[in-house]
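Here the complex is missing one protein chain, while the rest keep their positions.
Chain lettering (A, B, C and D) follows the sequence in which the chains are written, and residue indices restart at 1 in each chain.
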Amino acid sequence: MALLEVKDLEVYYGVIKALKNISFEVNEGEIVALIGANGAGKTTTLHTITGLLKSASGTIQFDGHDITKIRGDKIVGMGMAHVPEGRRVFAALSVYENLKLGAYTRRDKNEIDETLQMIYKRFPRLLERKNQPAGTLSGGEQQMLAMGRALMSHPKVIVLDEPSMGLSPIYVNEIFDIIQEVNKSGTTVLLVEQNAKKALSIANRAYVLETGAIALSGDAHELMNNDSVKKAYLSE
Amino acid sequence: MEKSMKINFRLNKTLKSNIITYGIVIAAYIIVQLLVNAGQVSNLMKGLLVPICIYTIMAISLNLTVGILGELSLGHAGFMCVGAFSSALFSISMLDAIPNAGIRFFFAILIGAFFAALAGIVVGIPVLRLRGDYLAIVTLAFGEIIKNVISVVYIGKDASGLHFSTKNAMALNMAKEGTVIINGAQGITGTPKNSTFTIGVILILITLVIVLNLIHSRSGRAIMSVRDNRIAAESIGINITKYKLMAFTISAALAGVAGVLYSHNLSALTATQKNFGYNQSIMILVFVVLGGIGNIRGSMIAAVLLTLLPELLRGLNTYRMLIYAIILIVMMIFNWSPKLIDLRKRYFHKNRAEKERA
Amino acid sequence: MALLEIDNLGISFGGLRAVDNFSITIEKGQLYGLIGPNGAGKTTIFNLLTGVYKPNTGTILLDGENITGKKTVDINRAGIARTFQNIRLFKELTVLDNVKTGLHNAYSYGTVTGILRLPKYFKVEKEMDERAIELLKVFGLDEEKDILASNLPYGKQRKLEIARALATGPKLLLLDEPAAGMNPNETTELMDTIRFVRDNFDMTILLIEHDMKLVSGICERLTVLNFGQVLTQGKTADVLNDPEVIKAYLGE
Amino acid sequence: MMSFISYFINGLSLGSVYAIIALGYTMVYGIAKMLNFAHGDVIMIGGYVVFTVVSTMGLGPVAGILLAVILCTVLGVVIEGVAYRPLRMASPLAVLITAIGVSYLLQNIALLVFGSNPKSFTSVVTVPALKLLQGKLIISGETIVTIISCIIIMIGLTMFIKKTRAGQAMLAVSEDKGAAQLMGINVDGTIALTFAIGSALAAVAGALLCSAYPTLTPYTGSMPGIKAFVAAVFGGIGSIPGAFIGGLLLGVIENLSKAYISSQLSDAIVFGVLIVVLLVKPTGILGKKINEKV
Partner (left out) sequence: GSGKTSETTAAGEKAASGESSGAAASGEGSFKIGGIGPITGSTAIYGQAVMRGAELAIEEINADGGINGAQIVYNFQDDENDTEKAVNAYNTLKDWGMQMLVGTVTSAPCIAVGAESSNDNIFQLTPSGSAVDCAKFENQFRVCFSDPNQGAASAQYIGENKLATKVAIIYDSSDVYSSGIHDKFLSEAANQGIEIVSDEAFTADNNTNFSVQLQKAQDSGAELVFLPIYYSQAALILAQAKQMGYEPQFFGCDGLDGLLTVENFDTSLAENVMLLTPFAADAKDELTQKFVTTFKEKYGETPNQFAADGYDAVYAIKAAAEKAAITADMDASAICDALKTSMTEISVNGLTGENMKWSKDGEPDKAPKAVKIVNGVYTAM
């Protein structure tokens, strides 16, 4: 059975139907990419999965549990982390405090510390700016913090909303390396990206979202060679 | 060709909404007048007509500060207080000089608006640098200061002119035949009762014209841009201080006008917590929030309803304020709860869809 | 003739020297790129240029006029307009009104004229509407003119921000990561628009961007910033092949 | 000089009462980011509970305070759950207005239950007054207890927020509720906890307020509530030591201006000083200035 399974999801903003009967699944150990144009509903999908939004109908199964009606914080406790769109770091808190909050669901001090060191190693800038209020970090630095903070929970599944946005080219590569690394160490990844090329290159499978519905799905490499995908999302 | 049609259409849309707003006021006025002439209106309701006008103007005026300028003011009743006292002082001291009540009242309105605007500038210049809750607390403080200061002011009039003191009536050192006009905490008594429903409605309409036309003008856009994003507004060359101050001052002047109506409706005027203190300021904020922040028409309706409500609950005697509080809470939740808003929207949407299908 | 001359600009935050000894000259009509690793100080330079921060050292000359340390409002009136890395629209205003707000200083009538709806009001408002729609057309936003800005999708919000900045009639336009959050197709479209603006509005443009396709596609010259200091400056192709730049910024 | 010291000390007594109320205010204000105008009325309810237990039922003051703390905590959580929670994602102004409604509600319930006549409150403090300089300077037991309680509460709250998970969760919730939820924080639970603590403090404040100024009416809490709110802003919104210092300062300024300028205008002067302070330091005495990153 899939680790994360979304079935017939419908979500509204007021009267606007943002998601129309979306179904997809993410298997344990996979990297699954979700691509689509501006306003297609990618962020909405992720928000619904982690409980920031409530669905009107449909079900979401995670790790064998139905999480459709479960409170968002409990979903996180079950092992799902989310790097949100717009980064949403705690602006007044220091980088260190932000990271500590990432590990809120964990108890073991030593393990937390281990993860922290691991994150500092991957993002040396965060170590350097440990005590700076997160709100004064540069855009890219905040993106790193958001990523690091999510990793602090040592999740089973990590859900990433445009993690490469605002990062310099060198860091874009770095971040995709990190995603792959995280995935190798056992974390399943659900990835939303505008940089479809990069996303498809590291993903196992992918779904294409168009105006709130799944338009295409399949093996990532196959999709990369799909003509319509090429035309619409890869600009080739 | 097509372009200009579109522009016209847009203007028409705001125009339409404005016309509805004016229309509601005028229709309400006509209906009430007809009912009054037919003898269908109780004394209580007749007595409430002017207060309703007063609070409607207050609600519109505060909505300019809270909804359009986007700053929280908890001292709006202070401006009303300034308008009330300055105009009452004027009217009483001019009772003989200007015997025509209409002309005297006209000037009283201007005087009230002027002094309230002045207070608005005096408070606004230093204070508008502050933001959010800090501004709120300072406006609250200002309202309390005005109230506190006014209740120690003594002003008297005799042959040699006006006398002023902050100690007591005797310290005015007036000639024997002099009269005390403002007697400290005892306030002003005997202000001529010039406020009428008709004048009130005219003033509401003027207030509406000022506020609605301001919103849809160049200055109004500037004010709203400051509300939506201060930094971006600066970056496109909008003088933030100027527009904040403008909105604040206009808002204060309108509150002053409401104050004039207030003081010329009752023969006893004192500055208490109840009428000009933070309680009153907050009550007016209730109108604005309940009716919809930035929604001028909504805040007018809320002002009318909430002015009537406690009077309609009179039959409940000692329970009435309790029930009033409960109704207020329930209305707030009903109006503002995101869940209920969604539910309502979807319900209406469904209804409309079904109607269209039918 | 140089439109913008910056000499020895610098600012510190606490102990951090965010920008140091930064100098640059931009000619009229140029399309200039400012790139560099995250946290290098690019946005900070925009903030210094627009008076959001006051520099500790250095001078900024715009068209020969010294604008160092001036207020944001005055700098905009002197001729610099910008967009923001994290979009800052007037969310509760319509798309059209966002642009008309940008036209605030270009068209004028008094507050009283507005309140009393004197004939001048209608005349000027009409002119503003027309001008605003003209601008919206450039960005393909004229269809959405009556929508609230906050209801636009992300990519269109970025475009609207540019339109609003242009409305102030600047000499110099600063764009902070205009392509962030856009997919490759939208980016290509945006590149065309930026070129169009430069050509048709006689605009000088300084932009920050991490999308190399856009940078190499439209920028004529580049300055690379690293740790607050200029790493290198020059023609786009040269700069992008500089091994130092590859090492610090581009990778691979 | 002698009288100055005495005015000053009396100002401290007054200020300590403001401070203890302001601590509870700041707690809710800083975390839930809402002006809880009903806080003063929870204090009043706390006062009535203590009064009923001590003066009517004849139990000891400790029992009174304990029961008040329990009841006010429950009350706070219930108010939050029923009146504020449905408006969690709405404009903060909407919650502010609802809080006004709750304030009226509590006042009118008290009016119906306890009547309008003032009740004379028996002090819960048994610490004797401190007499200095041959009895010329008296520091009352209430003042001593209030200041000590303030300090204990201040340190306790600071430690709680700094050191505990729940405290960190509160900080996160105060910044961004959605992001806090993404950290696995139970947002509703955290806010309820904040109200619980705030209301428990209100109960203690009620007992001490009524001990220092031993009269109790349904409106006892409203003016001190507003003053304490001013004190909290004075000290810097959300800053716990700020609330303490703001409260003390407010009390001292109020008393000194009464003594040396005008007893009629002391409120105006206090508010005037507040305005001046905020103009010089727009975020209050200890408030941090967070620059918005552009």
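Assume contacts are C-beta pairs under 8 Å (C-beta built on N, C-alpha and C of every residue); 3 or more make two chains touch, one makes a residue touch a chain.
In this text, all values refer to a predicted model and were calculated from it rather than measured experimentally.
Here the chain not displayed is in touch, across the complete complex, with B, D. Within the whole complex, the absent chain has one touching residue among B:Pro51, B:Gly178 or B:Gly256, and that is B:Pro51. From the options B:Thr179, B:Thr318 or B:Asn351, the residue with contact to the unseen chain in the full assembly is B:Thr318. One chain is missing from the display, and on subunit D it is touched by residues 3, 6-7, 10, 13-14, 51-52, 55-56, 108, 111-122, 129, 135, 138, 140, 213-215, 217-219, 223-224, 254-255, 258-259, 263-264, 266-267. Subunit B meets the missing chain through residues 42-48, 51, 144, 148, 151-152, 168-170, 184-187, 189-190, 193, 262, 265-270, 272-275, 277, 310-311, 314-321.
In this section, only the chains that are shown with their structure count from here on.
In terms of C-beta pairs in contact, the better-connected of the chain pairs B-D and A-D is B-D. As a whole-number value, the distance joining the C-alpha centres of subunit A and subunit D reads 42 Å.
Separation between the centroids of subunit A and subunit C, computed from CA atoms only, is 30 Å. One finds 50 Å separating the Cα centroids of subunit A and subunit B.
In subunit D, the residues touching two or more other chains are 292, 294. Annotation for subunit B: residues touching 2 or more other chains are 231. Residues 3, 6-7, 10, 13, 209-210, 213-214, 216-222, 224-225, 227-229, 231-240, 246, 294 of subunit B touch subunit C in their complex. Interface residues of subunit A facing subunit C in the complex, by the touch rule stated above, are 37-39, 86, 125, 136-141, 143-144, 162, 165-174, 194, 196-197, 232-235. Considering their complex, residues 50-52, 71-74, 76-77, 81-82, 84, 88-93, 97, 100-102, 104-105, 133, 135-137, 149-150, 153 of subunit A touch subunit D.
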